[in-house]
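Take a look at this one; I'll ask things after.
A single protein chain has been removed from this complex, and every other one stays in its place.
So that you can tell them apart, the chains are marked A and B in the order they are listed, and the count of residues begins at 1 in each.
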Amino acid sequence: MFGSINTSMILAILPEIMLFILAGFVFVFDLVWDDSQRRNLGWISAGGFSLIIMISLMLGTPGSDSGLVWGGMLRHDWLGFAFKMLFLFGATITALFAMDVEDLGKKGEFYLLLIFSTLGMTLMASSSNLIMLYLSIEATSLPLYILAGFFKDDDKSTEAGFKYFLFGAMASAIMLYGFSLLYGFSGTTDLDAIAGVIKAGGMNPVLLVGTLLMILVGFGFKISAVPFHFWAPDVYEGAPTVVAGFLSTASKAAGFTVLIRVLLTSYAPASDTWMMVLAIISTLTMTLGNTLALAQKNIKRLLAYSSIAHAGYILIGVVAISELGITGSIFYIIVYLITNLAAFGIVSVVGRITGSDEISAYDGLSRRSPWLGLAMLVVFLSLAGMPPFGGFIVKVLVLASAVKAKLFWLAFVGILNSIIGLYYYLIVLKHVYLYRSENEQVEIPVTRPYAIGLIVLTIGIILLGVVISPWFNVSTIAAKVLF
Amino acid sequence: MAIEFLPIAILFVLAIALAVFIVFLGSIFGPKRYINTKMMPYESGMTPIGPGTRRMNVRFYLIAVLFILFDIEVIFFLPWAVVFRSLGLFALIEMLVFIGILLVGYVYAWKKGALEWE
Partner (left out) sequence: MTGMDSLFLIFAVITLISAFLVVTTKNLFHAALWLIMTLFGVAAIYVLLNAFYLAVIQVIVYIGAIAILMIFAIMLTQRVMNPSGRIFNKNWIIAALLGAFMFIGLVIISMQTGASKTTLPQISGQLDTVSELGQALVSPNAYVIPFEVASVLLLAALIGAIFVSRKR
């Protein structure tokens, strides 16, 4: 029973090992440095994250075999690997954006918790066993609860942290109950073996749907799908803006990886059952997110509802249950992560100077800071799904997959929702470009870390929409793992 | 087999029975005088300071959290210690990593002053 380890096993968890070493560095420097130097922890974290991406790309790419390692706990495949790189990228940007935030950028705890959360996400992406899956979901969530309530003296932030924690704990408990029932009736915690049991008809259909719904509660909370979306607007509004950005991108992407993996491996034999459930969730998520976003006056709440709506679009690709659909979803997640990170980055920059997150604070932004206005234009048009930006091509992909799967009504709902979305994104841009404000002479300075992050992201959004094939190919390779 | 737990069960039953018995004896034979001093909450013999239901200091909570974390660590140690001789070097390294990670937490708690009372 007691096996030995080999190189491929180490390579499979290379990003995780390096993340832990990075945490060690941050930890040591946090203790050694004094307050004036601690801002550099952001450079260390961001540099470390990007170094990990580079080393992993050189050494740790998965092979062509099934990639089951560490006694079936983890799976070293392209689906997991692509998402790992995505999370690490999101963490890099988040570390950069955090550096100049007051009460946060000079705290070692922030960077440590960010690293631990990212570590949990990378494990989520490759988990192939219920035990591993639950542990990694918890390792992701626990630091995020604290990060959401990071401003201890700010009532809104505390409320956000507490709300996120209570909702998260509840969702996690229901999901764990689902896991335990699944284990109890199938007799195994291995995701593939569960698929075998279901295929052999070893599960009562009522139980199958029951466990599925309970697990979807946990996953739905992570991706903020209706009806588990209530926390999102309040938490995004109260949490530090950089943390809200991380929550709405990397954390959501991590939720989607496990959703896709569990549904398409363990529950693959029962795909007819969950397809309808997920289609309804997707429709509700899109529609509710977009309609409620219309009424928002606060930009963080608006982005929260828009992020709910985007979860609905991504689900369309999953509902299609085809290689094209999953490819579209993965590609969508990549675009969405980069776009939304940029959106929250801009909100963070503006919020620092104006001290307000109201949309009216963005009046005349294009005159106060033309470059910031331009970045905002790119980001919001991409969110709205306009060509030539990334948001356009991915929306076409998921809608095409729905049409191909003969889900015409779903595609129709998706198109209708895009139009509603366009309206409120353009309203924000109207504030930025057309409205005037009295303090137009006051410039909005963009510090160096923000500038680097925003430039990378804006170029990324354009590249994603113009040079499509590399991203599409990566998404296809990742999606092929499941079929 | 569960039968090996019989002594523990007997111990529990005896302990509960004894407690009930003693309280019962006290209620029968004890004199019943309700004077003010006697009705005061007991605080090591001295006159109590403040109400007995006041809020506790948040530090107790921190101590309790630290206690749980290291308690769980011990739970993991025991099964490993039972078989550690037969497992060899790799198991030792694994456990050292595990301890090392938690030791980091200990150093953190120490340096940030979480172990100090004031």
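Here is the rule we go by: a contact is a pair of C-beta atoms (placed from the backbone, for glycine too) under 8 Å apart; a residue touches a chain by one contact, two chains touch by 3 or more.
For clarity, every value in this text was computed on a predicted model and none was experimentally measured.
Considering the whole complex, the hidden chain is in touch with A, B.
Considering the full assembly, A:116 is the residue among A:83, A:97 or A:116 that touches the omitted chain.
Taking the complete complex into account, residues 1-2, 4-5, 52-53, 55-56, 58-62, 64-69, 71-76, 78-84, 87, 90-91, 94-95, 97-98, 101-102, 104-105, 108-109, 112-114 of subunit B touch the chain not shown. For subunit A, the residues touching the absent chain in the complete assembly are 1-5, 9, 13, 20, 70-71, 73-74, 109, 112-113, 116-117, 119-120, 123, 131-132, 135-136, 138-139, 142-143, 145-146, 149, 152-153, 181, 184-188, 193, 197, 202, 204, 206-207, 210.
In this text, only the chains that are shown with their structure count from here on.
As a whole-number value, the distance joining the C-alpha centres of subunit A and subunit B reads 41 Å. Within the complex formed with subunit B, the residues of subunit A that make contact are 2, 4-5, 20, 24, 27, 31.
Every residue of subunit B that touches subunit A in the complex is listed here, in rising order: 87, 90, 101, 104, 107-108, 111.
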